[in-house]
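Removed: one protein chain of the complex. Kept in place: all other protein chains.
Here the chain labels run A, B and C in written order, and each chain numbers its own residues starting at 1.
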């Protein structure tokens, strides 16, 4: 059971680490913010064990970050991601809900919920 | 005039270098290939001096790269990008069309056309 | 205890997801392969809960991937990363050892060991 729980946490961590390090730095503005959110979600959804994913780019931070050239760079403080992964082993299932969000000057990744069920 | 031409080439190079190094590595399959193409184009379009951009992910290479987990990583040999940039200086304009494509084991970036006009 | 174990797995997953998606795509050859390995390790070591990290770029795959231009792109099949994270909660500690390596056409990330101790 220990391995099952660790694996569920592990899989959630992979997804959040991946999103942050793949997409930070891309050019963004109000013109493409929605397609970027959907594109990132599509990448996470392809990966194993993902049941749900929600990506939100903070419009307020985006607005303040747009330069005189009319767009911004996707920054750590703009990105909010929530993912639910589900891992199964024989009769037991472990679901982990995890989140990435900007809290006190840091792109914090944390577990919101760890649920075991048969 | 030398600076104008160099700048047009420079701006085209920035865009191709950016696309390659931002997006190589992302999870991709036939499910999200189109949204990824449009998302990459949207990022390039935001950048200065861009008149046109076309991103194509090679379906044949994609098909062969899909693992037992049902998706692939975006690889250098999948990515084709064509960009047209236009830079102006007083009465002179320089347009540069450039391309990234996989040629003989290398993600070649090259100029297709350099046009000066008034 | 469930949260502790899930968190240890989660932290290991973040590190492996981060390395893959941050560094895949960079220019590499025998000239800089060692500094790249050390640089990636230095990035992982900065992150919370990391006790050990080892990054290895496969020299055989590197050799075969070098193009006529004298270098290669860092590819999924070149990268091996092993990380040990350690998370503590009151009197209990959970250590997780995890690995990224190329197995059967896929950059597999998996848990090698989950250890609980007081």
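As a convention for this text, contacts are C-beta pairs under 8 Å (C-beta built on N, C-alpha and C of every residue); 3 or more make two chains touch, one makes a residue touch a chain.
Everything quoted here is computed from the prediction, not taken from an experiment.
Where chain B meets the omitted chain, the residues involved are 2-3, 5-22, 94, 96, 98, 109, 111, 114, 116. Seen across the whole complex, the unshown chain contacts chain C at 18, 22-23, 25-29, 31-32, 35-36, 38-39, 42-48, 69-71. Against the chain not shown here, chain A presents residues 20-21, 24-26, 67-69, 73, 75-76, 104-107.
Just so we're on the same page, only the chains that are shown with their structure count from here on.
Averaged C-alpha coordinates give centres for chain B and chain C that are 29 Å from one another. Per-chain CA centroids place chain A at a distance of 19 Å from chain C. Of all residues in chain A, those touching 2 or more other chains are 18, 22, listed in ascending order.
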